[in-house]
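Let me begin by presenting the structure, written as structure tokens, before commenting on it.
Rest of the complex left out; these chains stay put.
Chain IDs A and B follow the sequence of writing; residue 1 opens each chain.
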Amino acid sequence: MWLQKTINLRAKPRGFHLITEELTAQLTEIQHMQVGLVHIFIQHTSASLTLNENADPTVRTDMEAHFDQYVPERAPYYEHIDEGDDDMPAHIKASLLGSSVMIPITNGQLALGTWQGIYLGEHRDHGGSRRIVVTIQGE
Amino acid sequence: MWLQKTINLRAKPRGFHLITEELTAQLTEIQHMQVGLVHIFIQHTSASLTLNENADPTVRTDMEAHFDQYVPERAPYYEHIDEGDDDMPAHIKASLLGSSVMIPITNGQLALGTWQGIYLGEHRDHGGSRRIVVTIQGE
């Protein structure tokens, strides 16, 4: 059984955001599957999807501090600079973190670990709404 | 055809570990599939899965040296510090490297390249056993 839907995430400020609930609220069909896989794909090149700790908000702010340190704005070697200081770092972060996550379905639920949540990495200062394509397969 | 199983990896010291054989020994069902995909997913946020060179052990130790250099302990900007100096770097490494790998099945085998192996990145000093959910689909 295949299911595919597009989800528009609400616009978020630059940084990492826990979006597990915003997504799963729109994926209630998973409840009826015993086994399967959910592919969550972001159709942008300056935002990313990753899995990380779902409890302490300072993990998200520390992630942002770290990636800002090691993927700096205004690096002397950037030539792609016309779209703002935040643009080229956003592209690099998107490739470092990835454009999709794939999560198993087990007995009607996402088989996330106890501490795992889905993060949106919003790497632009004003990224706006972000479009996600979710493709679910299972039985 | 769907198959899903949970595998508990033996506890390993901090660093990168080649786990291809530990995993495939428990995935003998692949032998009967002509084509398919194996999704290998770790249910933790301070360990990772990646593919890399399966021959020279210094690739693994050099990977550890590199990630320790560029994702340092005790960075001045960390606020998530209550669980130990190794904790926040472990979360960052987990997102940089990823929580899952997906590998094709071809003629009853994982279609890895000659030099490819599956790495566990154990990013905690004492991470303990790690739980993996393997989801296989094929025919």
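Following the convention adopted for this analysis, contacts are C-beta pairs under 8 Å (C-beta built on N, C-alpha and C of every residue); 3 or more make two chains touch, one makes a residue touch a chain.
Source: prediction; values computed, not measured.
Peer 1: Please state how many copies of the single repeated sequence make up the complete complex in this structure file, given that 2 appear here.
Peer 2: My count for the entire complex in this file is 3 copies.
Going forward, only the chains that are shown with their structure count from here on.
Peer 1: Measuring centre to centre with CA averages, how many angstrom lie between subunit A and subunit B?
Peer 2: 20
Peer 1: Using the touch definition up top, name the residues of subunit A that touch subunit B in the complex.
Peer 2: Interface residues on subunit A, with respect to subunit B: 35-37, 50-53, 56, 58-59, 61-63, 65-66, 69-70, 96-98, 101-104, 106, 111-116, 119, 137-139.
Peer 1: Using the touch definition from the top, list the residues of subunit B that touch subunit A in their complex.
Peer 2: Residue positions touching the partner: 2, 4, 39, 41-45, 70-71, 75, 77-80, 88, 91-92, 94-96, 98-100, 102, 131, 133, 135, 137.
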